[in-house]
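And now, chain A:
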Amino acid sequence: QDTPQQGGDIIVTYKDDIATLDPAIGYDWVNWSMIKSLYSRLMDYEPGTANLIPSLAETFGVSDDGLTYTFKLRKGVKFTNGREVVASDVKYSIERAVNPKTQGPGAGFFGSIKGYEDVTGGKTTTLEGIAAPDDSTVIFHLSRPDATFLHVLAINFASVVPNEAVEAAGGDFGKKPVGSGTFVLKDWTIGQHLVFERNPDYFVKDMPYIDKFTVEVGQEPLVALLRLQKGEVDIAGDGIPPAKFLEIKNSADGPKMIVDGEQLQTGYITLNTKVKPLDNLKVRQALNMAINKDRITRILNGRATAANQPLPPLMPGYDKSFTGYAYDVEKAKALLAEAGFPTGFETVLYSTNTDPQPRIAQAIQQDLAAVGVKAEVRALAQANVIAAGGTEGEAPMIWSGGMAWIADFPDPSNFYGPILGCSGAVAGGWNWSWYCNQDIDKRAVAADSMSDPAKVAERSATWGKIFTDIMADAPWIPLINERRVVAKSLRMGGADNIYIDPTRVINYDAIYVKQ
Partner candidate 1 sequence: MRVLKAMLRQPAALFGLIVVVAVMAMAIAAPLIAPYSPDNQMFDGLTLEGAPMPPSEQFLLGTDTLGRDLFSRLLFGARTSLVIGLVANGIAVAIGLFIGILSGYLRGIVGNLLMRFTDLMMAFPALLLAIVLAALLRPSLWIVAMVIALVNWVQVARIVYTETRGLVERDFILAERSLGAGHFRILFMHILPHLMPTAIVWGTLGIATTVLLEATLSFLGIGVQPPQPSWGNIIFESQSYFQAAPWLVFFPGAIILLTALSFNLVGDALRDILDPTQRGRG
Partner candidate 2 sequence: MKLVTPVSVPVLSVRDLCVDARTPEGRRHVLKDVSFDLNPGETLCIAGESGSGKSVTSLSIMQLLPKASLQIASGSIKLADRELTNLSNRAMRSVRGGDIAMVFQEPMTSLNPVLSIGTQLTEAIREHQVTEGGKAETIARQMLDAVHITEPGRRLTQYPHELSGGMRQRVMIAMALSCRPKVLIADEPTTALDVTVQAQILKLMRELKREFGASIVLITHDMGVVAEMADRVAIMQNGRIIEQGSALTVFERPTELYTRQLLAAVPRLGAHAGTDGPPRVGSEVARGEVPDRSPVLLVRNLNVAYGSPTRWLFKGKPPVSAVTDVSFELRPGETLGLVGESGSGKSTTGKAVLGLIPFTGDVVIDGKNIGGLSARQMQPIRRSAQMIFQDPYASLDPRMAVGAAIAEPLIIHGLANKGERDDRIAELLRRVGLQADAASRYPHEFSGGQRQRICIARALALEPKLIVADESVAALDVSVRARVLDLMLELQETMGLAYLFISHDMAVIERMSHNVAVMRAGRIVEMGTRREVFESPKDEYTRALMAAVPIPDPRARNII
């Protein structure tokens, strides 16, 4: 309705401190969006959507075999230290992200680039597969076709950083970031606030809209919301705590303050296929039928929808027609009896211990009890749940809440490897079902090599089928797709989807202040 305007300072709050703004290291949903705005990458997305667009790259081309990508850089783009961005910076930045010395979590994304193993193995520090023949050309040579490669170049780990600034920071680049993004970090008072100001030299005209945003950290969500209601805060980054949600939603200004939208998220219960009696398919199927998902969405005040497959509805490949396992207590009991557990069994359900996860775990517990399964709830700190999940034979069931899967980029493949593929079913992995189906693994590899842009739809369908087929083995109970809820002050403008941008969380480049 209203059009974007230039200018304005806003205040954003978060509970957790910002760990780092180093794009090779930062990997949590809070710093994710800030890093996005501080740096630019070869590729980016259209605000509020999952549509890839060139960013630092002016144009790009892919070879027919899908193994070579050639990018032409935009001219005259400058780092905020004044130096122009050149092709070798791209090469340096990605090599830095892959280099084990950086201790970055994102190295694996670049696994398809030639020479990747040599760098991660410590043999060399330069990636054979990246070439910068001149200042404005970058060429990537892949060792295998990778349909997600353009997405990979759009994630934060592929952000371009100036070599000299990294070195000057002496290991503290995360606190003294230099990039070529929409914003510049002006001040960082540890534990208190970070001030971002617009980058006047940003290469897209009239971007961003706001002049400045201040991130106040250490702000309890409940208090942040009180402040937002008083007009002291513009965006409560952590969303609305359950205790406040209904009050705000039902208040007069509620609808204008709440941004509530879908995200690429699925919350699920892992059923450990290596633990008795969950190794029995019938048992897993029975459990899938035992959970009353609607009640759980009610506990969440309706901020989620019931899920029946691993992929979230927004993800390409989501199968709308798939019905999964419907809630049916009698059938579940019958299946259990068939499996040899007419009176149920005892098991353990892990969950993290921050609200509302223990509550959801208890709801699950009650549903399981209804079919005779006595599950002991263990609500532990996140790190301990992760440890239990990654230990073979340890955790029969884990409610993923809090660590539920949110896609790094909007591609269905991102929902497979670590959490359902064989590669994740190892000690220390994230495949807590310990589900490993070689056949499906092969199909996944095949789907990922369909890098031909023309086959996008076909590829999505292939992936979709993979996930619905996985459900036949029932390694998960897909539970809910939680929607993301952000609270903003009345003066904030912009469409809802830039506050819950599928690739950025909050898109600071696109939001604006009204009047």
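Keep this in mind: contacts are C-beta pairs under 8 Å (C-beta built on N, C-alpha and C of every residue); 3 or more make two chains touch, one makes a residue touch a chain; residues count from 1.
Candidates were picked such that all candidates are chains of the complex that A comes from, given by their letters.
Keep in mind the model is a prediction, meaning the values are calculated, not measured.
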Message = Considering only the touch criterion given at the top, point me to the candidate in 1 or 2 that touches chain A in this complex.
response = 1
Touching residues (chain side chain A, partner candidate 1) in the complex = 222, 241-244, 246-247, 295, 298-302, 353, 355-356, 358-359, 361-363, 365-366, 376-381, 384, 387
